[in-house]
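Omission of a single protein chain aside, the complex is shown with its protein chains in their original locations.
Let's turn to subunit A:
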Amino acid sequence: MTGLTHLQRLEAESIHILREVVAEAERPVMLYSVGKDSAVMLHLAKKAFFPARPPFPLLHVDTTWKFRAMYDLRDRAAAEAGMELIVHTNPEARALGINPFDHGSRHTDMWKTDGLKQALTAGGYDAAFGGARRDEEKSRAKERIFSFRSASHGWDPKAQRPELWRLYNTRIAKGESIRVFPLSNWTELDIWQYILAEGIEIVPLYFAAPRPTVERDGMLLMVDDERFRFREGEVAVDRSIRFRTLGCYPLTGAVESEAATLPDVIQEMLLTTTSERQGRAIDHDQAASMEKKKREGYF
């Protein structure tokens, strides 16, 4: 008897969840944010349905402010998986010219939160896979793997269903939907180990390289395109940087690093002293900010 490793068990659980949704939901979709968690989730989907292609489309809720390298990988990964890629950009946010420089949290609210609701409603999706993990943030620790949303995409932490064994109750009323998190039980280290073990392609920004940067408000920002707005006195300086998490480039802090390979990145992650989400401006607002965002429909 050979026991299964933790990665084998995590993989098996995630695949089981992906298949259960495909077996029971009418119109599933996979939210694909191009980050490392999305990369793992997409890889698991390929494994779950091989030799068939994953029987659902990928949905990218775009803010138009992601790193260019993310758009490159997004299009290539979808094509290689043979999956339809749906890109949604909130037309209101586009019309209003919402951007991270002028609009602060409204940028996230409109492009991401509202954009996601619009895309899910427009597609008539009854189940949406997301790459969130329980270890990311305290309020996520209590979120179910199958998270039920009202027709207006709201989340009520008291009205979630108990999840026993491997039995997921996927029944919903018309208009309601389920957010499904196949990576719920993975930790950041698990994700990295799996990427290493399976040779999964991730955005090169996770690896250190010299990149043009500006230091602002204690964060290292990368000057990814000509839309970057320099403040007075700021000039782009090349630094060897990498990203621990990826989002809109003007809102995502880099870390100075020489880690150019996966083992180096993992080593640095294990030796570092701050948790993953610190690079994202969104979590610093208030202690329970993530929970508040979730109630409003943020993934």
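Heads up, the rule we're going with is that a contact is a pair of C-beta atoms (placed from the backbone, for glycine too) under 8 Å apart; a residue touches a chain by one contact, two chains touch by 3 or more; residues count from 1.
Note that contacts and distances are computed from a predicted model.
Chemist: Would you mind picking the UniProt name of the chain not drawn here, from "Electron transfer flavoprotein-quinone oxidoreductase", "Multifunctional fusion protein", "ABC transmembrane type-1 domain-containing protein" or "ABC transporter permease subunit"?
Modeler: UniProt lists the chain that is not shown as "Multifunctional fusion protein".
Chemist: Out of A:Thr64, A:Ser105, A:Thr187 or A:Ser240, which residue would touch the omitted chain in the full complex?
Modeler: A:Thr187
Chemist: Identify the residue among A:Arg68, A:Arg171, A:Arg216 or A:Arg229 that touches the chain left out of the display.
Modeler: Considering all chains, including the one not shown, the answer is A:Arg171.
Chemist: On subunit A, where is the contact patch with the chain that was removed from view?
Modeler: The missing chain touches subunit A at positions 1-13, 15-16, 19-20, 22-23, 46-53, 134-135, 138-139, 141-142, 157-158, 160-167, 169, 171-173, 184-185, 187, 189-190, 193, 196-197, 263-264, 266-267, 270-275, 278, 287-288, 291-292.
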